[in-house]
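Note that one protein chain of the assembly has been removed; the remaining protein chains are unaltered in position.
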Amino acid sequence: MEQSRPLDALNKSKGKRVVVELKGGRQFVGSLNAFDIHVNVVLNEAEERENNELKRKVGTVFIRGDTITVIFPE
Amino acid sequence: MEQSRPLDALNKSKGKRVVVELKGGRQFVGSLNAFDIHVNVVLNEAEERENNELKRKVGTVFIRGDTITVIFPE
Amino acid sequence: MEQSRPLDALNKSKGKRVVVELKGGRQFVGSLNAFDIHVNVVLNEAEERENNELKRKVGTVFIRGDTITVIFPE
Amino acid sequence: MEQSRPLDALNKSKGKRVVVELKGGRQFVGSLNAFDIHVNVVLNEAEERENNELKRKVGTVFIRGDTITVIFPE
Amino acid sequence: MEQSRPLDALNKSKGKRVVVELKGGRQFVGSLNAFDIHVNVVLNEAEERENNELKRKVGTVFIRGDTITVIFPE
Amino acid sequence: MEQSRPLDALNKSKGKRVVVELKGGRQFVGSLNAFDIHVNVVLNEAEERENNELKRKVGTVFIRGDTITVIFPE
Partner (left out) sequence: MEQSRPLDALNKSKGKRVVVELKGGRQFVGSLNAFDIHVNVVLNEAEERENNELKRKVGTVFIRGDTITVIFPE
């Protein structure tokens, strides 16, 4: 059943805006462009937020998988 | 004996509501949609709770395995 | 010699009540249902304890191996 | 689709100036010279910045992948 | 030369009482029953000590390798 | 293209004096004698520095890769 693998679920968010949270609480929001089995992630048109407010725009950002805690739709 | 592997036990919770606790104490509750051998988990209709109270609804959430401590039925 | 591998020793506790301690000091007690080579563990009829007192009952709990420090008989 | 892998996206930044942020908040800025699958990174004409101000110039710097959190264009 | 591998050296302590120290400073003392390449360890007739005084007896204890710092004869 | 791999870049520093910084901020300076794919490093004629001042001379020092953050020319 295709539904049963977490990366398949993540694949459905390709091209959509997602929130990526990092260890320590940092938060990046952007369009999900790419990810791999290590959960390394690339977001386009991304920005960092702090307390739900814009901290800075970073354009395309590469986020190393082992620093990520959760990913969910914006 | 099928019972003897932890991921088989987890498989029985598929489609049921579970509590996923993260290092540092964060707690996500949702319907267990998917997991893999790294214990990466996807929950549907998920919410984050703090001190057993709703903090925010996150819809479908991907949780990276290495940030997870325990998973149990809601 | 069968005795010489740690997971064999752990296997003898299958079905018996064990204490599983986590990094940071959390403690789960339950019947050892399953474990694997990563020391992921599933306990049945489990409860979390704090300072040796019942904190909450969690039924069946999946504990991710890399969060575990020690396991011993109750 | 070539777009779908994070390291391909990183490859497009080769020769361009990027910001590399480390666990704990340190920040190196330089021209992306090389990286590998562990996300070990080499920057040329690099400098360390603190609070967006130049802390010191380090020339060519090798940054070990597991200390990196995010990489984005300067 | 058999002497040259750390696990061979550890093997000589089989059946003897050893001190196992954990990250964060916890200390278990017991008879070395088993270990594997991950340095997962099982001690028999074990006790936890704090400041060199008995804290509690734990009987047979499984200690996950990645939580161990040093092992030496009692 | 030889330029494209981080360890090739590091190889060019063989025999030259480099600064190796560790997690937590420790700093060793010496002649780069050897390294491997884990980024384990051996420095000759090495010294530890604190706040850019000599703390102690250590001669030849082996530095375990996973404790290293960055390496750059002295």
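In order of appearance the chains are A, B, C, D, E and F, and numbering begins at 1 in each one.
What we mean here is this: contacts are C-beta pairs under 8 Å (C-beta built on N, C-alpha and C of every residue); 3 or more make two chains touch, one makes a residue touch a chain.
Just so it is clear, the model here is predicted, and its values are computed rather than measured.
Colleague: Would you write out the residues of chain E that touch the absent chain, in ascending order?
Modeller: Contact residues on chain E toward the absent chain are 3-10, 23, 39, 65-66, 68-73.
Colleague: Need a quick check: the contact residues on chain F for the chain that isn't drawn.
Modeller: Residues in contact with the chain left out: 14, 22, 26, 28, 33-36, 40-42, 46, 58-64, 66-67.
The working rule: only the chains that are shown with their structure count from here on.
Colleague: Quick one: how many steps at least from chain D to chain E, stepping chain to touching chain?
Modeller: 4
Colleague: In whole angstrom, what separates the CA-based centres of chain B and chain E?
Modeller: The computed centroid separation for chain B versus chain E comes out at 33 Å.
Colleague: Report, in whole Å, the distance between the mean C-alpha point of chain B and the mean C-alpha point of chain C.
Modeller: Here the centre of chain C sits 18 Å away from the centre of chain B.
Colleague: Thinking of each chain as a vertex joined to the chains it touches, would you call that graph a line, ring, star, complete, or other?
Modeller: line
Colleague: So, with touch as defined above, which chain pairs make the list?
Modeller: Chains touch in the following pairs: A-B, A-D, B-C, C-E, D-F.
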